[in-house]
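Quick notes on the structure that follows.
Here we show just some of the chains, and they stay where they sit in the whole.
Naming follows writing order (A and B), and every chain is counted from residue 1.
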Amino acid sequence: MSQTVTLSTNEKLSAIAGDFKGKDIVSLDQLSADDLHRVFALAGHMKQLVLDKEPCQLLAGQVISLLFFEPSSRTFGSFASAIKRLGGQTIDIQNPETVSSVKKGETFEDTIRVFEAYSDAIVLRHPQPGAARRAAMCAEFIPIVNAGDGNNEHPTQTILDLYTLYERFGRLDNLTGLLAGDVLNSRTLHSLLRGLSLFENNTIYLLSPEKLRLKREDLALFRSRNLIIHEITSEKDIPRDCQFWYWTRIQKERFDSISEYNDMVAQRFTVTPALLAQYAGQETIVMDPLPRIGTIDTEVDKDTRAVYLRSQIRNGLYTRMALLALVLGRA
Amino acid sequence: MSQTVTLSTNEKLSAIAGDFKGKDIVSLDQLSADDLHRVFALAGHMKQLVLDKEPCQLLAGQVISLLFFEPSSRTFGSFASAIKRLGGQTIDIQNPETVSSVKKGETFEDTIRVFEAYSDAIVLRHPQPGAARRAAMCAEFIPIVNAGDGNNEHPTQTILDLYTLYERFGRLDNLTGLLAGDVLNSRTLHSLLRGLSLFENNTIYLLSPEKLRLKREDLALFRSRNLIIHEITSEKDIPRDCQFWYWTRIQKERFDSISEYNDMVAQRFTVTPALLAQYAGQETIVMDPLPRIGTIDTEVDKDTRAVYLRSQIRNGLYTRMALLALVLGRA
């Protein structure tokens, strides 16, 4: 009797493979090197558009829900600006307390379908790993863009990190970089490794305390995917020819005692002018996913090699503009 | 000496009577059958406009305050989308904590007059019954649209419910429907009964536990207003020829004990595929004001007769677009 016509959600969630229109962006794994280059090329145009300060109507008439189940003012602001700079409009749900239907007992899936009815796309932030995939499975007609789902994925962060490298060095292969800090647990570092592994001949130095090294199976995986990886435990082993440093925070809770933390980490996993002077090259750029908490001394800010509050944060805007234009079929 | 020129607020709050421009929408009682048909005709155009994905400038230059004194993400999102799809702009006050002037001791009336000065209309959500009328009484120059004032009224909910019936069946008279659940207390059901009573020859089956029947005076009132009402207490008495089922939640707190609730309600006031198979017709549509909490099994979602997450929620957008365009004098 009653028949249901449903779009295959697998298709929306599948690899981009050159065709962004209508696709969900849930995981970095959906994007190939070619897909990333397409985003980067468009991001370059977006940058010019912002610098020219010309009103743009690319997303005119589009209404996009910013559905934030946990606060994240930076990511929220970046997406909101991206949409509005393209002439689109937003529905802002940024305080978890106001997702009132959920408080009343509505399922997450019902909330997604309700906002699907109001919107041309949903940008979703959620504390639970896998939430973006669940949303993509139930939204039939519009793209879901993952703006971070717990410790699972935050694909637009990695896209902006890769674009920052691409923009500076004109390529994403044959790079040498340092990833430092909590190599074992950092979602951001793992995603960046996955992104870099899509390109040829990249050499990565992983600097961390011994107990925060990459899991052995992850190390094997990334090595099998083109990456040349060196694990180091002392800043003394950072090579001078790194094109980039990417620093992440080490939480005290990772250690059994404060004294172990003090021995292993304190004072040693913070970028200072002295550290830069001793181990960085003239062209080494210093990156940070922000917020930086103990990772980079503010004295480093005025060094032009520090890009975290300059091109890196701005590239988040340009790449999100590009990605939204693509999935909404406007570019 | 000092003289005051004040618009008669009675005029703004009066029956629409064919002229929406500048009127408040506080109560369903302001609208006649003809007024509703005018909204429905325009809602049909709005639906086409949304489906065509063409940017619209009908509310260009209009700034509308969404003044939400209690959270309601669904209603907020629906109004925000309605305004933005018509090219209008919003001032979002959706977190009660941020209505800071009220926290500091400002009267509700002062807050309304302040936001009147900033806006072309105010969409008001408030936990207190009568708040929308109070707002309408003090806003002199712009329309107030009631987006729910406590257990009093939520007129746009009823308008979208009626439109959902109208769109599907091409009429609002000569219908047979089932309203089930907390018939005694549900604001939504009472409003829907009032709406249906504006049209000829509708037959309504009210299904509820004995103790949650309509008040006798309300029953008499609705019967005096054209409605043919049958009260039933068992699903076995649902007639096969219902055009629609409208299900509402029964709260445990309505019963003296959990065992009474379990006897009377549990498992019996939830729509399941089995219930549909046994008692619904081929054309019976299943409605719910959402959030659904225990009222409808998710297994029912894929049945095409289930409209609550499909046309019903989308019709909220189209009818709110229509209503806003009308009170703002743009249609």
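The rule is short, and it goes like this: a contact is a pair of C-beta atoms (placed from the backbone, for glycine too) under 8 Å apart; a residue touches a chain by one contact, two chains touch by 3 or more.
As the structure is a prediction and not an experimental result, all values here were calculated from the model.
Shown here are 2 copies of a single protein sequence; counted across the entire complex in this file, the number of copies is 3.
The definition used in the following text is that only the chains that are shown with their structure count from here on.
Look at where the CA atoms of chain A average out and do the same for chain B: the two points lie 41 Å apart. On the chain B side of its complex with chain A, the touching residues are 53-56, 68, 70-74, 76-78, 80-81, 84-85, 92, 94-95, 282, 290-293, 298, 302-305, 309, 313-314, 316-317. The touching residues of chain A, counted against chain B in their complex, run 1-4, 6, 57, 60-61, 63, 65, 89, 91-93, 95, 97-107, 109-111, 113-115, 117-120.
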